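Only one protein chain is missing from this complex, and each of the others stays in its spot.
Letters are used for the chains, namely A, B and C, taken in the order the chains are written, and counting of residues starts over at 1 for each.
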Amino acid sequence: MHQLENLYRQIIMDHYKNPRHKGLTDDKNYFTHHIKNPSCGDDITIQTRIENQTIKDVRHDGSGCSICCSSASVLASLMIGKDIDHAEKLTLNYLSMIMNRPFDEDLDLDDAMAYQGVKQFPARIKCATIAWKAFENTIKEWSESHE
Amino acid sequence: MHQLENLYRQIIMDHYKNPRHKGLTDDKNYFTHHIKNPSCGDDITIQTRIENQTIKDVRHDGSGCSICCSSASVLASLMIGKDIDHAEKLTLNYLSMIMNRPFDEDLDLDDAMAYQGVKQFPARIKCATIAWKAFENTIKEWSESHE
Amino acid sequence: MDAHKLKLDFPILQNQPLIYLDTAASSLTPQCVIDTMNEYYTEYPVNVHRGVYQISYKATEKYTQARQTIADFINATFEETVFTRGASSALNLIATSYGLSHVQKDDEIIVSELEHHSHILPWQQVAKKTGAKLIYVPLNKEGRITVENFKRVLTDRTKVVALTYISNVMGYETPLQEIIPLAHQKGAIVSVDAAQAAPHKTIDVKKLNCDFLAFSGHKMFGPTGIGVLYGKQKLLDSIEPIEYGGDMNDNVELFDAVWKDTPYKFETGTPPIAEAIGLAEAVRYLQKLKPEAILAHEQKLKELAVKALLKLDGVTVYNPTSETGIINFNLDDVHPHDAVSFFDEDHIAMRAGHHCAQLIIKWLKVPATLRASFYAYNTEEDVKTFTDAVKKARDFFTSVGF
Partner (left out) sequence: MDAHKLKLDFPILQNQPLIYLDTAASSLTPQCVIDTMNEYYTEYPVNVHRGVYQISYKATEKYTQARQTIADFINATFEETVFTRGASSALNLIATSYGLSHVQKDDEIIVSELEHHSHILPWQQVAKKTGAKLIYVPLNKEGRITVENFKRVLTDRTKVVALTYISNVMGYETPLQEIIPLAHQKGAIVSVDAAQAAPHKTIDVKKLNCDFLAFSGHKMFGPTGIGVLYGKQKLLDSIEPIEYGGDMNDNVELFDAVWKDTPYKFETGTPPIAEAIGLAEAVRYLQKLKPEAILAHEQKLKELAVKALLKLDGVTVYNPTSETGIINFNLDDVHPHDAVSFFDEDHIAMRAGHHCAQLIIKWLKVPATLRASFYAYNTEEDVKTFTDAVKKARDFFTSVGF
């Protein structure tokens, strides 16, 4: 079996081929965060609406490889409806998992667990984290504006 | 004995302290050749009047170390009165001697023989040749204009 | 040329399994070049010029000889050979110094969509700043610059022709030998980006009669941190430096200063000493192998590979007729960044992306491509490993649902 099968799991391919919550909005109530990866050309925008400490909606768009694009779709699917503190925990947990650092296996990352294989491909870690980092920045921005 | 005594021979010091034929002229009948050595800042101008295949006068001026300045004075003293073909031979012979290449020991370089020690100091070869190269260029220019 | 024996000269090919197909980005470094730089750092690691002590004299001599070696390599003179940080820096020097002072409003600058960003953006800036027009040679349907198409855009207003010698994406060679005299007839100067040519071709600037030319060390067995600008003596004499400071001047006064002659007036500060000496060794290595022999070898490998790829379904090759060792292709419907991870698993190093040449990628109407480039140290076994991997990758990506 080719190593790469650990990377291209069915769930990932499904989100890649059929992205959920894709397409941006002009609605000013969304936080918008954009990250480019100068080293490989990936370019992702994440938009988030937060109300009453709850993630009401997440939108995404951009260009990149399957790992990058699918992870934005997975992120959106996972986060919508989550309490913001929980969303932050999930995000940090996901980032730790990808970067091969200790993480809490009991926190339910749902489809995002499929990206566990990425840590074997250091050159692709950025692909799998770019959308999540944009989302992390969103939470930071929200927190700072609510201190 | 310090190696350097081979370099600072009495004749050289004499020409350094009491340069002959120093000072430039505005006379348009002189060929003027100027060489700078960007690597050490030496800067020498040689002016030469040639009539009937004979070196009638050589003038020099510039700035630099004792080896550089004295060698211009020695060059001028040696060349004045020489037939141009002979002057060329002397020049090539001197340059060969300094650069530690085979040279004709029977050609009478007169005071210029004092520079034989320079070949032991590769970093100073340029100092001892800059005036002579300017003179060599003069002869080349003259030859080209008389072909 | 025995590529198998050649591999022994490259420590990285001894240290790990590696099919290196990314020479168009950077070539690997042979031991002799590494040794030459180590010699500098261990035996005379000091500054050049003005040092009258012996090791500084030695450094200056080696550095000076390096320039002569590189000048001889392209049949230029010492004075015509300027060291820069790289090809990009050299190409910028041409545009900034010559371009901004010689190009005027409504003048025309001919470029192409085959240019690397480092040859297009400097002239795009000149056009913006001066009001000149940037004119693109229409590419033929293969994506080539042809003499015919060049003639269609050459006018009395053309002041500068800035073209690549060999495209880093398509591997095509520009017919400069015919284009340059045409440009000169109109009084235009020609700037040549030879970053992809120097590693594979004997460049003769006198015969080519180009006005400026640039290339980089790291693509031709040399170190990073160095490139070369060639300019005709009378052009270099007539243009101004763009960086000022130590070592490029003669006399400095409070409110004025006088520059040295070329090449020094373009090289302020401590030069890339180890790099220049290393590049000279790379040039000697290249000359020993003979650029023509390298080109013939890589062309042979490329043709073998293209033949195999053309037999595969779901693989598109964009430049099957290229005359150098570059293959530009895609697995249909697979993003090149995905594809390249597959090859990496098989220790095949290839590039994915736009290769700093977005215009040709846009011209091809794709988001990005894969590029495999062959060089002297590649073998027929490498080709086989590569083409087998393309087939396996094709099957793999299809199987996982791409």
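By our rule, a residue touches a chain if its C-beta (ideal position, glycine included) is under 8 Å from a C-beta of that chain, and two chains touch if they have at least 3 such contacts.
Please read all numbers here as calculations on a predicted model, not as lab measurements.
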Visible chains in contact with the missing one: A, B, C
Candidate in contact with the missing chain, chosen from B:His2, B:Lys28 or B:His146: B:His2
Absent-chain contact - pick from B:Thr32, B:Thr45 or B:Ser66: B:Ser66
For chain C, residues in touch with the removed chain: 11-12, 15-16, 18, 20, 22, 25-26, 28-29, 33-34, 37-38, 41-47, 50-56, 85-89, 91-92, 96, 113, 116-122, 124-125, 127, 134, 136, 216, 218, 223-227, 242-247, 249, 251-252, 254-257, 268-275, 337, 340-341, 343-344, 348-353, 356, 358-359
Absent chain, residues of chain B that touch it: 2-5, 7-8, 10, 13-14, 17, 40-42, 63-68, 121, 123-124, 127
Residues of chain A (touch criterion as defined above) contacting the omitted chain: 36, 38-41, 122-124
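Basically, only the chains that are shown with their structure count from here on.
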Interface with more contacting C-beta pairs, comparing A-C to B-C: A-C
Per-residue multi-chain contacts in chain A, two or more chains: none
